[in-house]
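Removed: one protein chain of the complex. Kept in place: all other protein chains.
Here the chain labels run A and B in written order, and each chain numbers its own residues starting at 1.
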Amino acid sequence: MGMELRIAMKVLSAMMLVLPLSLGACAPPGKPAAMQDPRTPGGASPTREDMLAVSPALAGYSTGREDLWKRPGLSPRDWSIVTVAALVARGHTVDMSSHLERALDLGVKPAEVSEIIMHLAFYSGWASAMSAVPVARDVFERRAIRPDQLPPAVGDLLPLDVAAEAQRAARVEQSFGAVAPGVVQITTDLLFHELWLRPALAPRDRSLVTVSALVATGHAAQLSYHLNRAMGFGLTRTEVSEALTQLAFYAGWPSVFTSLPAVREVFEKRAEPHPG
Amino acid sequence: MGMELRIAMKVLSAMMLVLPLSLGACAPPGKPAAMQDPRTPGGASPTREDMLAVSPALAGYSTGREDLWKRPGLSPRDWSIVTVAALVARGHTVDMSSHLERALDLGVKPAEVSEIIMHLAFYSGWASAMSAVPVARDVFERRAIRPDQLPPAVGDLLPLDVAAEAQRAARVEQSFGAVAPGVVQITTDLLFHELWLRPALAPRDRSLVTVSALVATGHAAQLSYHLNRAMGFGLTRTEVSEALTQLAFYAGWPSVFTSLPAVREVFEKRAEPHPG
Partner (left out) sequence: MGMELRIAMKVLSAMMLVLPLSLGACAPPGKPAAMQDPRTPGGASPTREDMLAVSPALAGYSTGREDLWKRPGLSPRDWSIVTVAALVARGHTVDMSSHLERALDLGVKPAEVSEIIMHLAFYSGWASAMSAVPVARDVFERRAIRPDQLPPAVGDLLPLDVAAEAQRAARVEQSFGAVAPGVVQITTDLLFHELWLRPALAPRDRSLVTVSALVATGHAAQLSYHLNRAMGFGLTRTEVSEALTQLAFYAGWPSVFTSLPAVREVFEKRAEPHPG
């Protein structure tokens, strides 16, 4: 595959010389490059002209990256969820608008986009979600997505897995109950009795968002619990592995390599036969 | 408390439908939502309308979060110091303006706000402070805060705790003197013989800012020294514990959970009776 990928990239790079538009990071049409501000609420990406003016190779790789989205093992919808989660978690509004558009094109529902941003308010800090709000608002407006298509603030919740939650709560209480009782309490009340039970984003997708955010923000120490949880909700080893491939580009190689030992440990422990 | 908090949030969410303004993240009045740019120098937050257009739940939690500020154990002034420190350290200008205003309302002096930003230039990178400068300048201008109310560049310093500083310097010299003598030298000269002795921010508050920044930026390895220092300056276990509760929202749950083992270790060691 290595050789194929390089050849594909060279062909695509050559094609770029005649192609009039960027495939990887499209700017809204009709806006001249000089007016692009990647930090405007619209979160528009630099144009292909911007990239060519700074690094033709960057433009080349941007096109070549499209191959990534065609790798088997992770659905295009999941690629989008991973990418959007990484961008929101890292506060990278510069590339956010086109990826929100793409997510909606690839089958992520508006209600799910809404819920991903809200989920990350808790898992990557309130301000990360706040940074994404104006970008998402613009995308929703362009598509005439109305508030009644979005999950309500308060509503029915999914049933709680009482046994698993009791186990989690007991372990956290034992570890940190005496150190930070407030944290332990709101973790139970707001996250595990509420956020994770909101029905607008399937638990498996919520876990994929969480794992992606943890990798993207370098929180390897929290990966073990959340990766096990994700796989309990049905995320496969192949999907995890391919999500890491995508995250190498969107969160940087070091974030992924820092996460790999924890991922390996989870895979190995889950593969062991149960004793007895 | 869990049930109470959820009920409070539901009531508040219902109230939000009729309340004309956001309680949690106020945008400057008189500016239509469409002109809000969270990344302008003013650092204005998304409006309640922005949040509702993307996630009604986000708007709901934003209001519910107000309960946090009423928890006992940490003074409202300290909540503000923790929050401002987290936002500046993470470069999150999006939520910064309203929190600087609130800090000033809750008793943090302009000179202290000034000094918090300067302190974080050293503890979270020069550019983090630079990102906060235009936001703080706008807030100061709106309140007619003049430069003569701010700490001078050079002035009298607090007395140095010679014994404690000798111990710190010796340990750092022994650990890293041969590896990075320049770092060791400027750490002594600029930080511990100067920055920490500037009188405009009490050592206890400076420590609270430092600890909050370390949690918010995931530097768990540096927590042990600074948490002990903070508690030596009078920060209580309860205050640390409640600061972590606040940081869960402003820095994200993973940042807090990554910090908790180091916090627990410090608490446990300080609780041990002295030998002999």
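We adopt the following convention: a contact is a pair of C-beta atoms (placed from the backbone, for glycine too) under 8 Å apart; a residue touches a chain by one contact, two chains touch by 3 or more.
Keep in mind the model is a prediction, meaning the values are calculated, not measured.
The omitted chain makes contact with just one of the residues B:63, B:97 or B:128: B:128. Considering the whole complex, the residue from B:73, B:151 or B:261 that touches the absent chain is B:151.
Across the interface with the omitted chain, chain B contributes residues 39-41, 91, 93, 114-115, 117-118, 121-134, 136-137, 140-141, 147, 150-154, 175-176, 178-183, 185-191, 193-194, 198, 213-214, 217-219, 221-222.
For chain A, the residues touching the absent chain in the complete assembly are 1-2, 5-6, 9-10, 13-14, 16, 25, 36-39, 45-46, 50-61, 65, 71, 73, 86-87, 90-92, 94-95, 216, 218, 220, 241-242, 244-245, 248-258, 260, 263-264, 267.
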